[in-house]
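Okay, so here's the structure we're looking at.
All protein chains of the complex are present and in place, except for one that has been dropped.
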Amino acid sequence: MGMVSGDCRRLHSLPRYYGYYVAMLTALPAILLLALWISLDQSLITHLVMASLPQSMQPLPPSEQSLLINDIRNLATGNITSGEISPALQAAADHYRHLMHLSRLLLPTALFLLAIGGIALGLKVIHPDRRARPAVERVIRWGLILSASIAILTTLGIVLSVLFEALRFFQKVPLADFLFGLEWSPQIAIREDQVGASGAFGVIPLFAGTLLIATIALSVAVPIGLLSAIYLAEFATPRVRTWVKPLLEILAGIPTVVYGFFAALVVAPLVRAAGESIGLEVSSESALAAGLVMGIMLIPFISSLSDDVINAVPGAMWDGSLAMGATHAETIFRVIVPAALPGIVGGVLLAASRAIGETMIVVMAAGVGANLTANPLESVTTITVQIVTLLVGDQEFDSPKTLAAFALGLVLFIATLLLNVLALYVVRRYREAYD
Amino acid sequence: MTTFARPGKHILKRYDKDMRKLQKRVLKMGAMVADQMQRLQDALGQEDDERARQVIEGDRPIDLQEIKVDKFIIRLLARRAPVGSDLRYIVAASRIVTELERLGDETAQMAAALFQEETPVAGCNGRPAHGEVRSLVEQLLELFEQVMAAFEKYDYRSALQLAGMDASRGREMDKRLKDLMECVFGSGQQVSEAVNFILVLRSLERGLRHVQNIAEHVIYLVTGEDVRHRKKGPASA
Amino acid sequence: MSVIDAGIRPDGARDARETDATVGKPFLEKKVTLRARNVNVFYGEKQALFDVSIDIGKHEVTAFIGPSGCGKSTFLRCFNRMNDTIDSCRVRGEILLDDEDIHDPKMDVVPLRARVGMVFQKPNPFPKSIYENIAYGPRLHGLVSGKSELDALVEKSLSRAGLWNEVKERLDEPGTGLSGGQQQRLCIARAIAINPEVILMDEPCSALDPIATARVEELIDELRRKYTIVMVTHSMQQAARVSQRTAYFHLGRLIEVDKTDRIFTNPSHELTEAYITGRFG
Partner (left out) sequence: MTKRSDIRAAVERGLSRRRRRDRLVRRLGLGAILLGLGFLAFMFFSIIGMGYSAFWQTRIQLPVELDPAAIDPERTHDPAVLRNADYAGLIKQALRKRFPQIKKRKEKRKLYQLVSSGAAYALQAMVLQNPALIGSTPGLWLTANDDVDVWFKHPETSGKRLNDQQKAWLEELHAKGELKKFFNLDFFRNGDSREPEQAGILGALMGSFYTILVTLGLSLPLGIAAAVYLEEFAPKNRWTDFIEVNINNLAAVPSIVFGLLGLAVFINFFGLPRSAPLVGGLVLTLMTLPTIIIASRAALKSVPPSIREAALGVGASRMQTLFHHVLPLAMPGMLTGTIIGMAQALGETAPLLMIGMVAFIVDVPRGILDPATVLPVQIHLWADSPERAFLEKTAAAIMVLLAFLVLMNLAAIWLRRKFEKRW
């Protein structure tokens, strides 16, 4: 400010932008360093410690190495370690502790120096003609771009992580066996130690189970959801609409674990009792119970999507048809539903994608045993159930059992991706037709 | 029952302006015709050939003004698509302009007939033609000025009087014209002289008709009633 | 009644009846299709129409004009009870279609609307083929028994709407693919496919260009021979061109109804005059 003797107009940008500018020069490098430091110091220190270990302990297989590092870390932080403490280990721990201490000390110093440097640089380059505002804005802009790219990174992360582990799985189990095998029993494969040889990783029963439950769910949700949307859109008075719509949407806001609980502890026994009362044998983990509850969960999904697309049909269509002397029902089924059909189909596809990917309800209410059946009264298992069963608990990332979960994840991802993209495309095309 | 909104208060200010301009132009044309009649009257009073010549030549600007106002009216019709009182006003103005042009013509014709060298216009029963005509022109001018005032002020009552049904002055003039005509026919004058006088009297009669027509147009423009070709008292021959 | 004969002064003193009621001739002696008596319409608390009474002559085009929000569309929609679709809307009074009260609770709107067709401001063909658009009404009401009968009806309706020659080659194409003017004529064809007695038109040309407007106006003039037409329009010129009688509405009241010629040359009410001549009303 002094440089222009208080005349703001001679500054290129508003005064505070110079402040932001300096602050940015100060903070950004420091933050970068901090991030780098935090992400690297652990592995660097570990590496240094390992390098300083006696020769005898050097060539270790990776799994034992990590065990060792764990021991050293535990020792350094004063926790209980597994096994005996050898002097070498003790030394390594001391070394580790020392390095950690050094790191803790060095970090603030380095940060401080960097910040000072930033301020100095900032003060030096600041000049009335300096285009501070555009510079600040450029940085903000890059920040925004980075944030927007996170979605891409996430997708990429999903694809890569799932694909990578799945490929490892397919090295052990042939793809054809996986895709066309009729038997699924990962536990057996482990016990008999015949990796991938038993053909126990056939995914067909899981597909069948998933589809069975999804079909039951959709056959509950689609008619109920669609009919409620139709009723709300045309027959209901505004008062009813303002009350019923949020109430139905509550169903969408309930966590799936609650539905799971409801399915497992309320609906399944009811279904069973009902089946038994008419002389049917119903499994306590029947596909019917899980599917029914999943269908309830999907009702608001279908109804609000259908409501959207029905409302997107211009009111002039209603008027046109009613003025011809059509009844409400005729208008709905001959004009509105055909016009909204692509949107409704899109909504149903999205709901199907959700049904396939739904986890908690089936984890809690469906079975674990793979069962190739079309009988809704029997117990079936789904892809998501298997992923959860395979991955919850101890994991060994070498065993096909664990890796199979990722292969299933890949299948699930691809299936839902296809459904989603198709549905989004259909819905988008539909919207454009009326916008 | 009727409504008449005076020009003005349109949402479109330009429309108002145009309507005022139309009125001004019609009134200007009326003033030009009145000037002509005044000049003819003066020429007759002073036996001034020069004045009479001015009257004959003075018809030309009136014709030009007619064309000008007509063009303006056509533009108004095209541009504003007038309805209601505006439509009536414009239609009436258009008709009035035609009447004015004719009135101008009659005035010039009278000047030409009264001031020609070869065949002077004879009088009748000792009454000199010029003097008679002069007083008749004066009377016509008076009626004409009244009807133009009625047009300017949308005064349909005064126009009603002028239109002839109970127009004592119009009837009076009408009667004088008839008397004169009978007198000329009965006097056994030279044919050419008599014809000239008759022509002038006819012109005066037509002039009176034009004034009455203008009055009818004023009635139409204010009330929307078309009173033409009704049975109008004795004024209609 | 002649002004001159009556000797009424034109300077503002008015006949007593016009201060609180309609001027002109709301009631007709000759053939009448629709009779409205003391119609009041409310939207919730707000009253949109006040005591409107009018006769709609048979095989005439009656035009409703008036500034926006004057209730003319609302009134039009009373004739086929389209106001039923607006929840807060209540209609009081009597509207007789051939001496049947259409607001009678026993009156079913479905046959009513089959008798009173409607064409809307924006062309609203259904997102179906041209053929299906026309066939919609006859199918709905079960008016045809076979495909050939339906074909004939579709052709007849389209021809009557002056659209047959333009679309006969592409009956299977979607109606939404036509131009605006064609769409509107399609909607008219759709309405006349069930041969209604009355056709209501709510600003049928306001979304059209002048040429399409001219076509539709021409069509309206032809349709007049077989149908009674009531139209709302914002274009006074249009009312002047196509209608035989014009009704002027102002703030929910019917101010004046009379022969169109008279309304546009010499309206009786100063509000009408102010409106049609474009003055502050």
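We just call them A, B and C in the order they show up, numbering each chain from 1.
The criterion applied here is as follows: a contact is a pair of C-beta atoms (placed from the backbone, for glycine too) under 8 Å apart; a residue touches a chain by one contact, two chains touch by 3 or more.
Because the structure is predicted, anything quoted here is derived from the model rather than measured.
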Among displayed chains, the one left out touches A, C
Have a look at C:R35, C:R115 or C:H269 and name the one touching the chain we're not showing.
C:R115
Touch with the omitted chain, as defined above, among A:R272, A:R354 or A:K401
A:R354
Give the residue, chosen from C:R37, C:K58, C:H141 or C:R224, that touches the chain omitted from the document.
C:H141
Spell out the interface residues on chain A facing the chain that's missing from view.
39, 42, 133-134, 136-137, 140-141, 143-152, 154-155, 157-158, 161-162, 164-165, 223-228, 230-232, 235, 244, 247-248, 250-251, 253-262, 264-266, 296, 299-300, 303, 325, 327-330, 332-333, 350, 353-354, 356-360, 363-364, 384, 387-388, 391-392, 397, 405-406, 409, 412-413, 416-417, 419-421, 423-424
Those residues of chain C which, in the complete complex, touch the missing chain:
108, 110-111, 114-115, 141-144, 149, 153, 156, 194-195, 197
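In this section, only the chains that are shown with their structure count from here on.
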Where the centres are mean C-alpha positions, what is the separation of chain B from chain C, in Å?
48
Between chain A and chain B, the Cα-mean centres are separated in Å by 96
Take the average of all CA coordinates in chain A, do the same for chain C, and state the distance between these two points in whole angstrom.
58
Which residues of chain C touch chain A once you look at their complex with the stated criterion?
80, 82, 85, 87, 109-114, 117-118, 120, 122, 124-128, 136-137, 140-141, 187, 190-191, 194, 200
Residue set of chain B touching chain C in the complex reads 1-5, 9-12, 15, 81-88, 156, 160, 219, 222-225, 227
Footprint of chain C on chain A - complex, ascending
237-238, 314, 316-327, 330, 334-335, 338-339, 433
